[in-house]
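The structure that follows is given in the form of C-alpha cells.
Of the protein chains in this complex, all but one are displayed in their positions.
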Amino acid sequence: MTPLLELAHVSKSFSGLRAVQDVSFSVAPGEIVALIGPNGAGKTTCFNVIAGVYRADAGEVRLAGTRIDGWRPDQVCRAGVARTFQLVKPFAGLTVMENVVVGALNTSPGVREAERRAAEVVEQLGLGAKRHQPAASLTLPERKRLEVARALATGPRILLLDEVMAGLRPTEMDNMVALFRDLNARLGLAILLIEHVMRAVMALSRHIVVLHHGEVIAAGSPEEVTRNPAVLDCYLGEEAV
Amino acid sequence: MPVEIYLNVAVSGLLTGLVYGLMALGLSVIFGVVRVVNFAHGEMMTIAMYLAIALFSAYRLDPLVMLVPIAAVLFALGYVMQLGLINPFINRPEHSQFMLLVAVALIMVNGLLIIFGPDAQTVQTRYAFDSFLVGPLIVDATKVYAGAAAVAVAAGLFAFFRFTLTGKAIRACADNYAGALVVGLDVKRLYALTFGIGAACVGAAGSIMVLLVDVTPPLGPAYTLLAFVIVITGGLGSMPGALLGGVLIGITEALGGLLFTPSAKSMFTFAILVLVLLFRPQGILGRRAS
Partner (left out) sequence: MKIGLTEGLPRRGPALLAALLVLLLLAPLVANDYLITVLVLILYFAYVGQAWNIMMGFAGQLSLGHALYVGLGAYTSAALYVHFGISPWLGLLAAMAIAAAAGAVIGFLAFRFGVAGVYFAILTIAFAEFARIGFDHWRWLGGSGGFFLPVANYTRNDLLSLRGSPTMFYYLALAMTAGAFVLCHALLRSGVGYRWQAIRESPEAAQALGIDIFRYRMYAVVLSAAMTSLGGVLFAFYYNNLFPEQVFHISRSIELILGPIIGGIGTLFGPIIGAFLLTALAETLGEAMRAFGIDIPGVKQVFYGFCLLLVVMFLPEGVWPPLARRLGLERRLPAGPGRAGAEP
C-alpha cells in the first residue's frame, strides 16, 4: 500500500547547522504516527519541510505518491495536509467561529457551507460556548483547541499536530485523545504528531519515530521504542509522564 | 560635453551626498536601535534648517558655527519625543507607531509653514560665492565646508559608538533587547538617548544643508523620503551604509539632473529605491534581517 505521507532522505540545514539529516519515515493512510525526541531534535523542522515552509536541501516528500517538496504552504494544505503551530497563531481579531470558517473555506466553496462545517468542528473541539468570542480572549489551552479546530476544518487527509497537548489538564488531554481516536476511526484521518507528553503518545500512536540531533535513531511500535536503549539514553533526564 | 563638467557635477554631488549621508545616519541609528521608523525625520531636519536661518538673519551667525547648539536643540527634541511619545507606545503594532510619527511630521511641517510662511529662505554667507580650484575641478567652497563638516560629525558619531561606554550600551540594546534588560541597562533611557543622538545628527545635517539649498517647509517630507531611500539603499542598520548610500544618491541625483532635466532628478532616486527593494532589500552594506 502506498504510504499517505512519505519522507525519503530529507535533510535541512540552517547556516551550517544541520537541523534534519537523512530522515526517512512514512505514515500509512489512516495511521497515527508520533514523532518524538528531545528539544532541538529537528521535529518541527520536519513539519515545516512537509508543510512547505522550508525547502529541503535534499530528499523527497511525497503525499500519496505525489512529490510535494518545494510546494508552497497553501498548496500543501490544499493537497490535504493540515498543520498546527507549536506557538499558536490565532486570528486574534476574529471570533472563534470566524477563525474556523477560514479553515473550512479550504474545501467549502461558499461561506454558507463553510459556516455549517465550521460550527460542527467548533462543537467537536468543545469551543461551542465561546464561538462568538474574539480569539484574543481565549486561554492558552482554548487557543490550542482553536488551532486544532481550524486545521481540522480544512478537511485534511493527514493532520500534523505540533505539541498540542502541552499545557492541557489531564481531562482536557483525554478529551483530545478521544477526539483524535474518533476522527481516526470514523474518517480514516491520518495523524502525525510531535509530542513530549508520553501518555498521549502511548495512547494514540501505533508507530513512533524517534529523532535525536536531526537523525532517526529508532522507529517502531510503542513497546519496541520505549525499550530501545538508544532512546532511553537520549531521554535520560528528560521528562516522561 | 567635456569630461570636466561631468566630474565637477559628480564631485558636487558627492559633497552634497555626504550631507545627505549624515542625515540618513541619524535615521539609521534610530531605526537600528529603537526600531522605530521615524517618518518625521526630514521634518526634524527642516526645523534645524529654519533654526539656522533664524539665527543667521537675527545675529548673522554662521550655520557651521551654530552646528553644535542646533544639534543640541534637536537632541533635546528627539529625547523628549522618544520618552514622551514613542516609548509608551513601543508595544503597539508597527503601523500604529508609523502613523504616530506621520502625525508628528504633519504637525511639524505645517507648524513651520505657519511660522515661517511658504516663501523660500536662504542663508548667504561671506564665502557663498567662493570656490576652490583643484586641477580641472571648480568646487564651491560651501560644498567643501559642508562635506567636511558632515564627515567630521559622522566620525564623531562612529567614535562615540565604538569607544564610549554609553555607545556600547546602546549597541548592546540594538543587538539584544532582552539581554540588555537582563544585564541591567536602562533601556528606555538609552532609547531616548539614541533618538536624541539621531535627532542631533539630523540637526547637524540641517544646519549644514542650509548653506546648500533654499529652504521651504515642503522640504520636510522630501527629505524624509530621501533619508529612507538612502538608508534602504545603503543598508538598514549599517552606519557606513548610510554614508555610502548618501554619496551614491548625491552623485546619481547630480548626474541625473545634468543628463536630463534638473527637476526630474528625484525620479532616479525612486528608480534606485524600487530596484533596491526588489533585488537587494538589505541594501548594499546591510545584513539580512533575522
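Chains: A and B, in written order; residue numbering restarts at 1 for each.
To be clear about the criterion, a residue touches a chain if its C-beta (ideal position, glycine included) is under 8 Å from a C-beta of that chain, and two chains touch if they have at least 3 such contacts.
All values reported here derive from a predicted model rather than from experimental measurement.
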Given B:L7, B:A54, B:V102 or B:L185, the correct residue touching the omitted chain is B:V102
Any idea which of B:G111, B:P136 or B:G156 touches the chain not displayed?
B:G111
From the list A:K12, A:K43 or A:R150, which touches the chain that is not on show?
A:R150
From the listed residues A:P73, A:G126 or A:G167, report the one that touches the chain absent from this view.
A:P73
In the complete complex, the non-displayed chain touches which residues of chain B?
37, 85, 89, 92, 94-96, 98-100, 102-107, 109-111, 113-114, 118, 217, 221, 225, 228-229, 232, 261, 263-264, 266-267, 270-271, 273-274, 277-279, 281
By the contact definition given up top, give the residues of chain A that touch the hidden chain.
51, 53, 72-75, 77-78, 82-83, 85, 89-95, 97-98, 101-103, 105-106, 109-112, 114-116, 118-119, 132-134, 150-151, 154
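Assume only the chains that are shown with their structure count from here on.
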What whole-number Å value describes the gap between the mean CA coordinates of chain A and chain B?
50
